[in-house]
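Notes follow the structure.
Of the protein chains in this complex, one is absent; all others appear in place.
Up next, chain A:
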Amino acid sequence: MSGRARTRARGMLRGSRALEVRGSPGYLAATSVDLGNSEVSLSSRTDSVWQPSDEHDAASGDGEHTLMERRVRIRQDLMDLGICTRERLAHVKDCKTGSSGLPVKLVTNLFSLDLPQDWQLYQYHVVYSPDLPSKRLRTALLYGHSELSDRTKAFDGAILFLSQKLDQKVTELTSETQRGETVRMTVTLTNKLVSSSPVCIQFFNIIFKKILKKLSMYQIGRNFYKPSEPVEIPQYKLSVWPGFAVSVSHFESKLLFGADVSYKVLRNETVLEFMTDLCVRTDTSCFPQTCETQLVGLIVLTRYNNKTYRIDDIDWSVKPTHTFQKRDGSEITYTDYYKQQYDITLSDLNQPVLVSLLKRKRNASMEPQAVHLIPELCFLTGLTSQATSDFHLMKAVAEETRLSPLGRQQRLARLADDIQRNQVARFELETWGLHFGSQMSLTGRVVPSEKLIMQDHICQPASAADWSKDIRACKVLSSQSLTTWLILCSSRAENRIEGFLSCLRRVGSTMGFNVGYPKIIKVQENPASFLRAIQQHVDPDVQLVMCILPSNQKNYYDSIKKYLNLDCPVPSQCVLTRTLNKQGMMMSVATKIAMQMTCKLGGELWTVEIPLKSLMVVGISICKDALSKDTLVVGFVASVNPRITRWFSRCILQRTTAEVADCLKVFLTGALNKWYKLNHDLPARIIVYRDGVGDGQLKAVVDYEVPQLLSSVAESSSDSSSCRLSVVVVRKRCTPRFFVETSKTVQNPPLGTVVDSEATRPAWYDFYLISQTTSQGTVSPTYYNVIYDDNVLKPDHMQRLTFKLCHLYYNWQGLISIPAPCQYAHKLTFLVAQSIHKEPSLELANHLFYL
């Protein structure tokens, strides 16, 4: 009956091109997947140049098959899994689990995927003679052959996957086209794959992609969203779609399916409306330029074909009334095209077009294709930085998106139920021999809580999440007296100063921080007068400059920080007038500011007991510079005293595309020299926590960064003393989530929960640690992967030390999600990347000036 599709080619499934357009170019490269073109997923389609995406034009580019590679390209995060660092660490080869602490039963967001014991995937390569250019025809002929028609298969035009082996290693098949032409197909076995192999994992991921599409979910980026259940926030012109980030991966002992709730924010505003408003705000002369800075890089959604694109440029010379060439060579205007194709009438014929560059999936070296989009038809997605700084808006979004552990658990259960109950989904899994199993539980441990060591007091906080009350009356470990300092403020803020100062001095004296009376300078409300006043009044004796800023406009902060971190290195403290207006909050505001000032002057607030006597901990963080995207900011922070309260920092800007640090040897050597100067010896142990390692970069860190650190250690060590190095990769984003199931409800696990089995990876020495709380929502664990370890600490000790280090971040009186050195390094890179864009003066290297 379905006469229009005679071919059995199931491979014609129309894929979503959204896959090709992703957040950033890096992300694009990181996820280009050849396998993605296999029958089970998304057949890639290409547009010809200047053609607005044409939903109905099926096309596989001419000669596409010649570009097909024999080998499957593997997704970058799966490549990381191939880096087997654990086998080189003799002390954890057999066992990487700790034993201290109280056991706790945890539920995860992971589901078991069961396979028959002897399951294998057979990978074949298919060659056609005569060669056929059309992937669809290739697929049709192959699938139509009696040898293959009843088998479970996936085919991307060259690579064929079968769940059952063919009799011969090389099988010759012949098929006839409808026109009677004989085509010979040579099917050669190239690989037998076990379920843990990266190709298989990727294959499973594609199967699940297909399944989620069957459940009427849409893919944006890597995640899947359910458009039928939008949460609407009309007062902010936003709608929020619930969805899932899913992945299949091989964990410690078995294959698991992980799912986490994810949300997509869509704006009920077209790019044209955005531009029109911007146009009113801006002078004619700089409008195009402003428009570009505001829009380039944003992701837009086109309503008519459900694709997402990244805006790469705006072409002001092209209007909707201009023509472009369609694939068949005919010319058509944009207006006519949208009318004909989608029955859409454009209302503004004067708008420019947006340009989006589509990366070629199959061949990254080819020129990207440019696609023209009409602003009126593009909706903005995500939130602008302006929107994220709107407290009320963010609160409204958070209220809709922040899920309690119970809510999250319910969503997961529903997804699992949908997958298990959907006939098509079940069939898809069964045909490959997969069985979607139950939600996995495991046992974690809660490590003992830590005591805080203050100057003449050791205190056991009531809650490690926030110990501000516990230490209110305690003296900090050490502090410098503040005698010579300046306050800059506008006349509007002037009346607040006295009250604030008296609070500051009061809390200062309780905590043992001596605050003298500052010189108060009144300035006008603009960035230039603040800067002028600083230049005029800061002399070498000034210990600290405090600026009371009238607004959180970035240019105030940036210009002040730039000057005081680069040209004239003096610690500075910026406070918003708004903050000082918070009546009733003054004491806690003053306490926080006093603590920051103490640190900036080189003081120490508290510590915890560190059993290792001569230990240096290092944090490394990397991020992109806000101004020039091809510049990396590398921040390095190292402790320089045994009780881990004093820090040395370096930061450098590095022009490169790979997110790998270049300068670690110099940095570590500098830190070791500093340690030597203060302690007259080298540290016995160094533990480096490296944050900001993206997908697919693990190999570079192992092969390139660790040797830099080792070479610094080797050169600094003498015969009498040498130090031992460990390197731990820290990741805040990871698939697993953990919950504690009680009789009535589901809760977040307690602080200090460690998971080092089952949800971990067999090839790594890794563990999860929950070191932060959240008042609403679900806590996410931090993931630690020890990639190098000369210190040979027991896993127990490594885990507990890491937990201790999460207590030492002085900008927050409580536990944080990552070890303090990482957070310091992160703060430092953030300041440099956002505000000063240059290496800060070395004179500040021994202070926490970046807090």
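We take it that a contact is a pair of C-beta atoms (placed from the backbone, for glycine too) under 8 Å apart; a residue touches a chain by one contact, two chains touch by 3 or more; residues count from 1.
The rule is simple: contacts and distances are computed from a predicted model.
Asks: Have a look at "Large ribosomal subunit protein eL14 domain-containing protein", "Small RNA 2'-O-methyltransferase", "Alpha-mannosidase" or "Sorting nexin-7" and point out the UniProt protein name belonging to the hidden chain.
Replies: Options "Large ribosomal subunit protein eL14 domain-containing protein", "Small RNA 2'-O-methyltransferase", "Alpha-mannosidase" or "Sorting nexin-7" considered; the missing chain's recorded name is "Small RNA 2'-O-methyltransferase".
Asks: Of A:Y128, A:F204, A:W241 or A:Y689, which residue touches the hidden chain?
Replies: Residue touching the chain left out of view: A:W241.
Asks: Which one, A:T97, A:T282, A:T401 or A:Q420, makes contact with the chain that was left out?
Replies: Going through A:T97, A:T282, A:T401 or A:Q420 one by one, A:T282 is the residue touching the chain not shown.
Asks: Out of A:M185, A:V248, A:V261 or A:L301, which is the one that touches the chain we can't see?
Replies: A:L301
Asks: Looking at A:D167, A:D343 or A:D456, which makes contact with the chain not pictured?
Replies: A:D343
Asks: Footprint of the hidden chain on chain A, which residues?
Replies: For chain A, the residues touching the absent chain are 1-7, 9-10, 12-14, 56-60, 62, 133-137, 140, 177-181, 213-216, 218, 220, 225, 227-228, 230, 232, 234-235, 237, 239, 241, 266-269, 272-273, 275-284, 286-288, 290, 301-306, 316, 327-328, 342-343, 347-351, 379, 386, 389-390, 423-424, 551, 553, 555.
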